[in-house]
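Before we start, here is the structure in question, set down as structure tokens.
All protein chains but one are shown at their positions in the complex.
And then chain A:
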Amino acid sequence: MSLREGEVRIPSGCAISGIMNRKGYLFSGHDIIQSIALMHDRSNGLGGGFAAYGIYPDYADHYAIHMFYEDSFCREETELFINDHFNVEVGGRIPTRKVSSITEAPIIWRYFVQPKAEKVMEMDLEEDEYVARLVMQINAKFPGSFVVSSGKNMGAFKGVGYPEDIGEFYKLDSYKGYLWTAHGRFPTNTPGWWGGAHPFTLLDWSIVHNGEISSYDANRRYIEMFGYKCTLQTDTEVITYLFDLLLRKQGLPLKAVVTAMAAPLWSNIERLAPEERELVKAIRTVYSPLLVNGPFSIILGSRKGFVALNDRIKLRALVAAEKDDFIYVASEESAIREICSNPDRLWSVAGGEPVIGLLEGVEEL
């Protein structure tokens, strides 16, 4: 296997794209592949990936665990652990097709599972927390085994290659979802490896990210106090856990989360109206270790919708558009126009300004 993160430094860009139908109408992976492919030159073939929501309606109540295994020994070991903690409804290889540019693929497997009720009770946890903890355990304790995604009715599909080739490899045109996100990678500082490709996920959260998180260590140290383990040695991973902590565990409103992560500068806070000023000050103070610093544009996917966000001084590109029930975000306008030539509305997203796409009837992520 090629060198891992941390073993080599490659100085370097990236591309992100997302499409959602607010009514939950399902559409194939064709459009998201077209969109990310248009930005081919923002990637360099060392990573591509997709998150897809709504793709497993037949197993909508099961956690869909997508796995990478370096060899069959890893698989056997990890499956013992999985069988011990979950009732596995179905398990098997994720179908792929041969693509000449995609090589050195790990063993790619998925399982539709439900947590074993007695274990969940024994540990006195909510089901989501139980699953999240087991995901952390697999990633930390089973070398050569990586959880690619672990949400319900969603999945992540990623690898080393250009994103359009990865999409072809995983036959994404044969899946149908209501929300798709994509990433084309140009690894900053580190090599590309299958586990290090985006999206990074936990439960049904997924993150695709263009940029570099210079606050990674500060964010990581904070998040580790809550039991999260950063095992993938990639800055992006920490953003996923950060959203999980604030949105799922602490139940903060999305607006507060965005304020914590892309907090306004103090000089701007001083000019807010008194009530808002106190609130923003409180968030900045309480969550100061969660300020995400450095250049970034990200899309957070979830079963309820997505939020796209830039760093507060906009060091990365982000454009959004709407057409009927569809909402689009991408690193470049042309990547939206490639699949939606005449949007009703198109705008360049400001630094720290969230673009929120929620399914109809949903009020918070």
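Everything that follows uses one rule, which is that a contact is a pair of C-beta atoms (placed from the backbone, for glycine too) under 8 Å apart; a residue touches a chain by one contact, two chains touch by 3 or more; residues count from 1.
Methods note: contacts and distances are computed from a predicted model.
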{"item": "Complex member absent from the view - protein name from UniProt, among \"Multiple sugar transport system permease protein\", \"CbtB-domain containing protein\", \"Glutamate synthase alpha subunit C-terminal domain-containing protein\" or \"Hydantoinase B/oxoprolinase domain-containing protein\"", "value": "\"Glutamate synthase alpha subunit C-terminal domain-containing protein\""}
{"item": "Absent-chain contact - pick from A:103, A:267 or A:285", "value": "A:267"}
{"item": "Sole residue of A:238, A:317 or A:359 that reaches the chain not shown, by the stated touch rule", "value": "A:317"}
{"item": "Touching residues (missing chain, whole complex) on chain A", "value": "38-39, 41, 267-268, 271, 313-314, 317, 319, 332-335, 337-338, 346-348, 350-351"}
